[in-house]
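First up is the structure itself, then whatever we jot down about it.
In this view, the complex is presented without one of its protein chains, the others remaining in place.
Every chain is named by a letter (A, B, C and D) in the order it is written, and numbering of its residues begins at 1.
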Amino acid sequence: MPIGHDGYQVGTGFKAILRRDLTSVWRNRSDIASPLVFFLISITLLPLGVDPSDKLLAVIAPGMIWIMALLATLLSLDSLFRQDYDDGSLTQFILSPQPLYLTVLAKVIVHWLTTGLPLALIAPVLGVMLSLPAGGYWPLVLSLIIGTAIMSLIGAMGAALTVCLRSSALVLTLIVMPLYLPVLIIGSNTVSSSVAGFGAAQGLALLGAALAMALLVMPVAAAGALRISSNH
Amino acid sequence: MPIGHDGYQVGTGFKAILRRDLTSVWRNRSDIASPLVFFLISITLLPLGVDPSDKLLAVIAPGMIWIMALLATLLSLDSLFRQDYDDGSLTQFILSPQPLYLTVLAKVIVHWLTTGLPLALIAPVLGVMLSLPAGGYWPLVLSLIIGTAIMSLIGAMGAALTVCLRSSALVLTLIVMPLYLPVLIIGSNTVSSSVAGFGAAQGLALLGAALAMALLVMPVAAAGALRISSNH
Amino acid sequence: MSEPLLTLNNLSCERDSRTLFSGVHYSCPPGTLLQIVGFNGAGKTTLLHTVAGLLPAACGDVRWRGRPIAQQRQAFYQDLLYLGHQVPVKPQLSVRENLLWLGALNTPATEAAIAAALVEVDLAGFEDSPCYALSAGQKRRVLLAQLYLSRAALWILDEPFTAIDKSGVLKLEAAMARHATNGGVVLFTSHQPLAMAEFTTLDLSAFQLSEQPSEEAI
Amino acid sequence: MSEPLLTLNNLSCERDSRTLFSGVHYSCPPGTLLQIVGFNGAGKTTLLHTVAGLLPAACGDVRWRGRPIAQQRQAFYQDLLYLGHQVPVKPQLSVRENLLWLGALNTPATEAAIAAALVEVDLAGFEDSPCYALSAGQKRRVLLAQLYLSRAALWILDEPFTAIDKSGVLKLEAAMARHATNGGVVLFTSHQPLAMAEFTTLDLSAFQLSEQPSEEAI
Partner (left out) sequence: MAWQWFHRLGSPRWFYEKSSRWLVWFAPLSIALMLVGIGWGLGFAPIDSKQGDSYRIIFIHMPAAALALAGYYIMAIAGAVGLIWKMKLPFMVMKSAAPIGAALTILTLATGSLWGHPTWGTFWEWDARNIFMLVLLFLYAGIVVLAEVYPSRDAADKACAILALVGTINVPIIYKSVDWWYSLHQPASIKLTGGSTIHSSMLYPLLVCILAYYCFYTLALILYTRREILVREARTSWVLELAQGQGKSNKAGDGL
């Protein structure tokens, strides 16, 4: 090969990482099914652990679905950068002319497409199981779609900070949970306030603003953290 | 070194693995704190997602504490054999004259000492936060002590089965959850029935019987699963 | 003494139902120093895994002191020291602690023996360093220290010279030769040219393809 | 042509605030084939990491085409190909897919180029095999295929001969020599004796301890 470049086009790597991770996920298809199953199972646990009368369930439904979506996202975070770190792909990301920000963004997008989005789409089924009142379905799906995207972004920062640790699952939880809290509160309130007849517009607008901010801040923070982790 | 043995004493390895893992945990002391923190945080999430009035909380308290203990155990399972698998320690375990059963048992004991036991001991604090009625504290602690031990044992089998998979956290959930369900049901019923004044003896006896059975079956199953995973 | 310790008895190995080699007959009396050779992907690691009982043989069996290993796992594993591609060393534990637990799985080691072994592998002074702070070669040397601690008769070493510097390689070769003269058996692989004088080689290419049709003919 | 491409300018490196070596001056004009030598733990990997900008230098800096790399990361990384101890190859993807994404990070590769490169590393026919089914040496060969695909001027190779068989080592040495004659720079480490004729060595032992007192005197 002759030496010398005609200029690296930013974005090539972005597309390649997107394609690579989507292909990997497609090869292990069960990975997409698993967060869903976790979500389903833990919602099923609920009536087993607590009194399963309709009224009680309906009161706690929006909060519970949101909490379980949060936990399902959390469970899948650890593997976000783990394999890339262990096999040295991360070093290659850093040593590429492509800005690390874009690489992180590609990985977050794949994570959300394979975790958050399916969760949001299946949530109405769980709503039925927990007898969520009729007005709550659309707000539930929409708030989950935006909310899981924010949680994937925040989670990317947490995963990047903990990727060089031995047993990171729980440190990750500690770091990420307090940041998830506002998302959870706004999200579950959006659903319950629209069930109560107050509309969901305000909550969704808040979530949208949070998403915009997370998009700006989190991949940068994650990229910084990855650089630190790589030279352990 | 001269060649030839005066006979390997079964149990040497058991003690060594116990010491090794306890030392490792002690070096990363935060590992013990983290399941606790997860437990604390997720209980804190609860009143944020649902209506935090005293009455409602008191009703769902036993079930919720049990569900969160279950999830905390679940979260920490993935790392049970992961590192040993990745760095080849597992091969050394298999190639040792010590029965694999004992090695697994040593690892399960360490897991329980560092996860289940602290959870059970801190549970009363969470009981206060969720306004659990007074009669429930002892049954809560006792049922959690036995229950988390059972869950560690079942989890060891699940972790062993999934250790050779890429992203195992969610497949693991799938395998382990159905087995955790009876433990969860018995455990949370023990607490709520003793709150209601029916006593906890029957529930605790059931849990004890389950523990004895799990002790017999699970390490053997886990050892078999580890042998299979090792020759990928 | 001429009775073979280890016997590969008409051994065939498969991966993904593709036969890698078949009909390997070899017997190793005490004192054997055997290098398995073959190009990348020939099946050397597969062979060593099979000998250690980690992979099932497609056909044939492995015998230790005359009996198939499947019938006497515990006794066989007491006699076996296996070092593979991977480095089973816990990063957060110190060098000494790692050797203690590794030893306890087979030949429990005393503190004094460990100190002596670390001198042999040029890690004296590193007893208490955590293993994450070691270089690639130093980590492998921690493993190699086991050679000076173990009392196993059979050593299986998969590319033991990886990442080891020149003086280290010489010492290691000497240790392997000594084990053989003491009446042990060493099976190893390596792609590096070696300075050792006396060792036999088993070339896996000789058991490939050419043998395969005869398999199908059966 | 005599203007150096890569310059190590009074470079010192630390690990855990222990100075490994200090005062390394070296300039590599186009055509340099430089082996870093040193015993296990001398700091070869640390040096290569520092040159690649993965670790901060304790003192001094690394310059590429005359400018410190910290000021021109993107341009420098366009010119850099780094292969370390680890094997960044996804087990579930095929050989071709892996080379595609690795290439996209630096020099996007066409299908035809990949096929040609795989022939060079003796992996023709393995294009569509998943990488988990490759042997240790074959996995490293997938990485080495990048040498035939990349247009980077600077190659940094940390023990590239690990797990590669004899014929593979010869081919690899030829590729490295060719890159140097084409006007590139190759930095590599290895503990194996090499057949190549023309390369210079940089011995890290020369920059240890003896230099340290002078540091404190400043």
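We adopt the following convention: a contact is a pair of C-beta atoms (placed from the backbone, for glycine too) under 8 Å apart; a residue touches a chain by one contact, two chains touch by 3 or more.
Quick caveat, the model's predicted, so the values are computed rather than measured.
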item	value
Given B:P47, B:P133, B:P182 or B:G224, the one touching the chain that is not displayed	B:P47
Contact with the hidden chain (one of A:G11, A:P178 or A:G199)	A:P178
Residue of B:V10, B:V128, B:A196 or B:L216 touching the missing chain in the full complex	B:V128
For chain A, the residues touching the chain missing from this view	157, 161-162, 164-165, 171, 174-175, 177-179, 181-182, 185-186, 189, 192-193, 210, 213, 217-218, 221, 224-225, 228-229, 231-232
Hidden partner interface residues of chain B, rising order	28-30, 33-34, 37, 40-41, 44, 47-48, 51-53, 128-129, 131
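Here is the rule we go by: only the chains that are shown with their structure count from here on.
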item	value
Most distant chain from chain C by Cα centroid	A
Between chain B and chain C, centroid-to-centroid distance (C-alpha), Å	36
Rounded Å distance, chain B centre to chain D centre (Cα mean)	45
Of all residues in chain A, the ones touching two or more other chains	28, 83, 86, 166
Overlap residues in chain D, where contacts from two or more other chains coincide	85, 92
For the chain B and chain C complex, residues of the former touching the latter	1-5, 7-8, 12-13, 15-17, 19-20, 23-24, 27-28, 83-84, 86-89, 91-99, 230-231
Touching residues on chain B, where the partner in the complex is chain A	28, 30-31, 34-35, 37-38, 41-42, 45-46, 48-51, 56, 59-60, 62-64, 66-67, 70-71, 75-76, 78-79, 83, 86, 165-167, 169-171, 173-174, 177, 181, 184-185, 188
In the complex, chain C residues that touch chain B	49, 52-56, 74-75, 77-80, 82, 84-90, 92-93, 97, 100-108, 148-153, 179, 182-184
